[in-house]
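Only one protein chain is missing from this complex, and each of the others stays in its spot.
By letter and in written order, the chains are A, B and C; residue numbering begins at 1 in each of them.
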Amino acid sequence: MNKVVANADVALEGIRDNMTLMVGGFGLCGIPENSIAALVRKGVKGLTCISNNAGVDDFGLGLLLQTKQIKKMISSYVGENAEFERQMLSGELEVELIPQGTLAERCRAGGAGIPAFYTPAGYGTEVAEGKETREFNGKMYVMEHGFHADFALVKAWKGDTQGNLLFRHTARNFNPLMAMAGKITVVEVEELVEPGELDPNTIHTPGIFVQRIFQGSNYEKRIEQRTTRKRN
Amino acid sequence: MNKVVANADVALEGIRDNMTLMVGGFGLCGIPENSIAALVRKGVKGLTCISNNAGVDDFGLGLLLQTKQIKKMISSYVGENAEFERQMLSGELEVELIPQGTLAERCRAGGAGIPAFYTPAGYGTEVAEGKETREFNGKMYVMEHGFHADFALVKAWKGDTQGNLLFRHTARNFNPLMAMAGKITVVEVEELVEPGELDPNTIHTPGIFVQRIFQGSNYEKRIEQRTTRKRN
Amino acid sequence: MALNKEQMAQRIARELRDGWYVNLGIGIPTLVANYIPEGMNVELQSENGILGMGPFPFEGEEDADLINAGKQTVTLKPGAVIFDSANSFAMIRGKHVQLTVLGAMEVADNGDIANWKIPGKMVKGMGGAMDLVASADNIIVCMMHTNKAGESKLLKKCSLPLTGVGCVKKIVSDLGVFDVTPDGFKLIERAPGVTVEEIRSKTEGRLVVEGEVPEMAV
Partner (left out) sequence: MALNKEQMAQRIARELRDGWYVNLGIGIPTLVANYIPEGMNVELQSENGILGMGPFPFEGEEDADLINAGKQTVTLKPGAVIFDSANSFAMIRGKHVQLTVLGAMEVADNGDIANWKIPGKMVKGMGGAMDLVASADNIIVCMMHTNKAGESKLLKKCSLPLTGVGCVKKIVSDLGVFDVTPDGFKLIERAPGVTVEEIRSKTEGRLVVEGEVPEMAV
């Protein structure tokens, strides 16, 4: 079951205007750099992007904001991006903000065939407006729906040709959940290996969730907040 | 954050009659042998056990059926056990059968603070009787609630003193999910290690879900169906 | 001649397609694994937590920690993955498994299936069957056409408690292959030497026979 494709451009074949994409990553950590670059080259427009953040001005999903390819962002936190702010305030960009845990769970639910679930997050706030609320054991909850995407763009550390994936440190974040919920899940890896090289017991994402995988290149892995301490 | 206790008897302190327990394992694979033995020694009665199976006559939860310590079983498949059958048909034992995927998801949901979710499993069958059903995108679903347990009894392969766990092969099954849902989660391991010995990236169950851990002993690991092929 | 179990498994194997993930139920469905065409990539999912399940182990190499959903000792193929039960059913419920093959006691001509409970007898439980039939888009039932008393198992309406409603898409019985259509069981292949008349006489539910129905190659 070889799912390897040559590169990001091939991997994104079939992406069209107005599609819904999930894009992995938390901040700039664990984002699919190669696939985002390919989206810019491809020039598809009117995209709805489900991604925890919207990148920074000149990196991550910020690149797709510069080119105005994104119609709508569904995120939990978008505050690192001046172009984002400009487009949002001017009404060019639609934004739906949802709690981070709800975002993660909605991706998992979509991938897991769970159409809806209840969470306490956002009850009593504007996030719950228009949503069904309900009491369980004396506490109020909001009903949230599973998310699906036409394409899920995922970044992994290692992956085998069958699509089994391993993530590294906090670059994992939303990636395994979005991998579950894409109709077509495209994965770029830092290291592409043969089946059997990854320990079956410690694979994070089973290949069944992955449709296309490719060896990524030229990872910048930009750090947003370089915080250090002095050796003493 | 050292969670190590001396043995199963210490680990089960606080278990009382009529409590609800989750017990990990699929068939006899990955069952908490030491904790089950300690329950027999302890003699607590009237237990409700949430476990995929009910063991066999003389092993696994079958041991607690022999001693009539179980009042009710919540399981997906119980067909390997003559004593079980006798108690069920005589009305001594209550049995609630639920679909295996629903059982797994209800444990996860309980542990994850999700009070209820929707699944298609069992719609239109007697499993859905008395349960709320609902249509999403033209398909019918059943609302199921999260499960909680007073104690979750879990078997892991390796675990560190902080309760971080690694499971081996299909002995994983329900164990990580039940670990999430126990008010007190008791884990027995084949190998107890120091913090830092397990790779942070490949730990299956983070220690936050575990309250007590001990080094197990004398694992029988009985095989139910020994199937082999001949060398040729 | 009615098909034997191996032939039924062989016939079902012809439904497999390259790149599919498949869940094979206990019994005859398990035998399908032996007939995956050479060179075709099909990965077997076992709902207790395996993708890429291999054959039984060599004698002496059984591992108590590595069993399939039927509690049999198995092996892992290179590239296999282990996961927990929630993730396993996430795959199943989320329609990531392309084909489910399972046995049944009864199937109705609207696709209802009953395979988990006989009232008054010992109830063993549904295991993962209810999740599988409620979730899969592609379900093949593999079963004998009649029960031991000679009564049809392809019915107008199931008499036993249901496992799932309107979900079965295809049936491979020892007598033939049937698509479940809005008009009932549509006969698409006959077992070698089995007549349409015999099938009709042993099918209680609505049977659709259009034109010449070919004999299957065995």
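By definition in this document, a residue touches a chain if its C-beta (ideal position, glycine included) is under 8 Å from a C-beta of that chain, and two chains touch if they have at least 3 such contacts.
Note that the structure is a prediction, hence the values are computed from the model and not measured.
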Next item on the list: Name every shown chain in contact with the chain that has been left out of the document.
Entry: A, B
Checklist line | Sole contact to the chain not displayed, among A:Gly43, A:Gly79 or A:Gly138 | finding: A:Gly79
Note to self: Touch as defined at the start, partner being the missing chain; which of A:Val127, A:Met143 or A:Val193 qualifies?
What the structure shows: A:Val127
Check: So which of B:Leu12, B:Leu39, B:Ile98 or B:Ala112 would be touching the chain we can't see?
Finding: B:Ala112
Next item on the list: Considering the whole complex rather than only what is displayed, give the residues of subunit A touching the chain that is not shown.
Entry: 26-30, 52, 75-80, 85, 88-89, 95, 97, 99-105, 107-108, 119-127, 157, 167-177, 204, 221-231
Notebook entry, point to check: Residues of subunit B in contact with the chain that isn't shown?
Noted result: 1-2, 108, 110-114, 160-162, 164, 180, 194-196, 200-201, 203, 206-209
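Here, only the chains that are shown with their structure count from here on.
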Check: In graph terms, with chains as vertices and touches as edges, which category applies: line, ring, star, complete, or other?
Finding: complete
Checklist line | B-C or A-C, whichever has more C-beta pairs in contact | finding: B-C
Next item on the list: Could you please state the distance in Å, as a whole number, between where the Cα atoms of subunit A are centred and where those of subunit B are centred?
Entry: 33
Notebook entry, point to check: Taking each chain's centre as the mean of its CA atoms, how far is subunit B from subunit C in angstrom?
Noted result: 28
Notebook entry, point to check: Which residues belonging to subunit C are in contact with no fewer than two other chains?
Noted result: 76, 82-83, 86, 89, 92-93, 135
Notebook entry, point to check: Where in subunit A do residues touch two or more other chains at once?
Noted result: 112-114, 200-201
